[in-house]
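Shown below is the structure under consideration.
Omission of a single protein chain aside, the complex is shown with its protein chains in their original locations.
Read from first to last, the chains carry the letters A and B; within each, the first residue is number 1.
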Amino acid sequence: MKIVVCVKQVPEVTNVQVDPVTGTLIREGVQSILNPFCEYALDHAVRMAKQLENAHVVAISMGPPQAKDVLLRCLELGADEGILVTDRQFAGADTWATSYTLAQAIRLAVPDYDLILVGKQAIDGDTAQVGPEIAEILSLPQITYGTQIGLSPSGRQVRVTREVEQGYEVVEAAMPALVSFSKGEMVRRAPSFRDVLQAREKPLRMLSAAALNIPEEELGLKGSFTQVVKVFPPPEKKTGRLLQDLEAEEAAQAIFDYLIERRFIE
Amino acid sequence: MLKIDHERCTKCKLCIRNCPFGALSMVDDLLQVNELCTLCGACINVCRFDALSIERKKASKEELAKFRDVFIWIELDEMGETIQPKKVALELLGKGRQLADALGEQLVAVVLCGEKCLDLNKLGQFGADKVILCQHPLLGQYSTDGFTHAMCAIISAKKPAVVLYGATPHGRDFAPRVAARLKLGLTADCTGLEIDAERQLVQTRPAFGGNIMASIITPYNRPQTATVRPNVFPVPQAGQDQAVKVEIFDLVLNRSAIRTRVVEKSVMADGNATRIEDARVIVSGGRGCQKAANLDILRSVAGQLGGVLGGSRAIVEQGWIPHTIQVGQSGTTVGPELYIAAGISGAIQHVVGMSSSKTIIAVNKDPEAPIFKIADLSVVGDAVEIMQKLHELLAAHSHI
Partner (left out) sequence: MHEIQSKPVPSVDVKQVKCIHGFEAIQRDYPVYLTDESKLSAKPIDYLWFPKDELELAAVIREMSRLNIPITIAGARTGLVGGSVPETGALVSLEHLDKVEGLFYDPLAEEWRLRAQTSLSLKAIDNMLQFKQFPNLEKHPDEWVRSNFVRFKDDPNSYFYPPDPTEMSASLGGSVVTNASGARTYRFGPTRAWVRGLRVFLADGEYLDIPRGKYFASPAGKFVISNSRGEVKSFNIPGYSLPRTKSATGFFTAPQMDLIDLFIGSEGLLGVVSRVDVALAKREPKISIIQFLDSEDQALHLTHALRSDGRLQLDFLEFYSENALKLLSDLQIAEPATVGMPAIPPQARAAIFFELSFDPKQEALDFSALEETLASCGADLANSWAGYEPRELERLKVFRHLLPETINAIIAERKKDIPALHKLGTDMAVPDVHLDEIWQLYKQRVQEEDLEWAAFGHIGNNHIHVNILPRNLSELEKGMVLYEEFATRAVALGGTVSAEHGIGKIKRKFLTLMYTPEQIEQMRQVKLAIDPQGLFNPQDMFLGEVAQ
């Protein structure tokens, strides 16, 4: 069975700081990491592959040359092969152009895939669109917000547990199919030293735009339907009252009084 | 393409410092732009020497003018016997009304449903000029394929200028498929929507985990589509009860077109009767609550205030609460009347999910906790102890 996992390298946005003067991001010292949701998808792929015989996991990413680092990480975490789709022409791509490019790469590089697993969203863009768009371009059934995955008893369908507002549901679809994940391991896995050494023996190749046969007008910025026209810092929030150095009772009393003042209690 | 006029460039490097994507740099003493450029224009804004410019292609006005009206996908909720529109759909009708008025066009509610349907006049009360009703047995339950087919058919036939969806699990599931099939622009999780002077829909949303805001347009394609999170826009005042114009849309849809099958459904224990995004009061816990058992105190206080328990991603990861009550960017966006954050540091990913709460009270041991920047009342102290005492005060008060 061939499982394709689409991954993205993203800046680690949890600790990113905004320059208070220019309102733009301070990039110095910000790490580039494997997008956490993509890592969930990879974990699910590797786990599935371990349970099956002859399963092969291909990690694929579209990005600048340094995105090779996240593919290497995927190899360390158990993927069998990595493909980096990289070309200056991909620059400025919005979700449509990205999806188109990735879909084409998958068609050409792994034509006999059974499953495409992706993360719900990238933590820099947060759009959650690339997965469904790839599924549409490749005409695949999709299941989103996946938390667990397995095969149906017959082995021909994929069975996915997905999060819905009030709880969970289990959905089945015939393969080939695309699944996007919102949950994975509670704690990130750690490769062993052996995994790190062996990762560098696994195949990792680059594909350029020419190799993909995509018409120029569908690439990068030219192929995008949306355009960013402005970037600015989020609005300043109001400042409220700060109470410090109070005992727990006094603090609770202050909150209680405030709740009365604002009519949350009569 | 970003064009650099090297004759005018004074190498002041102001643009380099202002580029949010690190796309500009000096190479061999000349300004260069690399593949990270997204044409956002931040550099053009700061260049004092007119050395930078962007060439953009524009679609013809005649082509664009063929697309008219603002369509809102009305997602439905089954509450026991009756079917109601989801609260987010009403919020979008409110916003949609503003956009339609700015364009001088109509606001249309799009309903996809099975045999059971809702009272369509309600949609008129909340601002719709017209309802497009697409009823089909296979649309009685949500499916990606069914809803994508239906929406694509409607859009192709009716040619709206704008389509808005609530960014709910279903909305986020099929809106991108519609966009991909029809080659439309789609902007997710918008927090702002306006019509500009050129009659473009300007879509504003957070990026980089909420650390920065981006404004986006879809200049060449119609309709312009966007998803909007619940609790971002207010529910409009309900107007007069009057009959609304309904247009029936016939859909051809086969069983075989639907390629997914729901095999099992289960409802969570803490999946409250009152859902977190609808709650008026939320008492929310974070790591500062130290252990799962302490959340009982927060539950009690929530109960005393007529509200529900919520929590940060950190405690969902510890397994103390289910994801259904996670507040934050990768959880639910809430905008209650009162939000009490106990032991939550206030990382931007959490704040983005609750900042539109009307009143915010935060309790945290750390005087530098970022949550204090957005709270109306900030208290430095041990969240568990203080909540416990508050619980006692509330209990005593209710006995008076």
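Rule of thumb we're sticking to: contacts are C-beta pairs under 8 Å (C-beta built on N, C-alpha and C of every residue); 3 or more make two chains touch, one makes a residue touch a chain.
Not measured: the values here are computed from a predicted model.
Asks: Please pick, from A:Val196, A:Ala211, A:Leu246 or A:Ile265, the residue that touches the omitted chain in the full complex.
Replies: Only one listed residue reaches the unshown chain, and that is A:Val196.
Asks: From the list A:Lys2, A:His44 or A:Arg73, which touches the chain that is not on show?
Replies: That would be A:Arg73, which touches the missing chain.
Asks: Would you write out the residues of subunit A that touch the absent chain, in ascending order?
Replies: 12, 26, 28-29, 31, 33, 69, 72-73, 185-197, 200
Asks: Going by the touch rule given at the top, which residues of subunit B touch the chain that is not shown?
Replies: These residues touch the chain not displayed: 314, 317-319.
Throughout what follows, only the chains that are shown with their structure count from here on.
Asks: Where the centres are mean C-alpha positions, what is the separation of subunit A from subunit B, in Å?
Replies: 19
Asks: Okay, in this complex, where on subunit B does subunit A touch?
Replies: On the subunit B side, the touching residues are 1, 17-20, 22, 34-42, 46, 56, 144-145, 148, 168-169, 172-177, 179-181, 183-189, 202-203, 205-221, 259-268, 271, 275, 281, 305, 317, 319, 322-324, 329-330, 337-338, 347-349, 355, 359-361, 363, 367, 372-382, 385-390, 392-394, 397.
Asks: Which bits of subunit A are touching subunit B when the two form their complex?
Replies: Subunit A reaches subunit B through residues 11, 13-14, 16-18, 22-25, 27, 64, 88, 90-92, 94-96, 99, 120-121, 123-133, 135-137, 141-145, 159, 163-174, 177, 182-183, 186, 221, 225-234, 237-246, 248-249, 251-256, 258-259, 262, 264-265.
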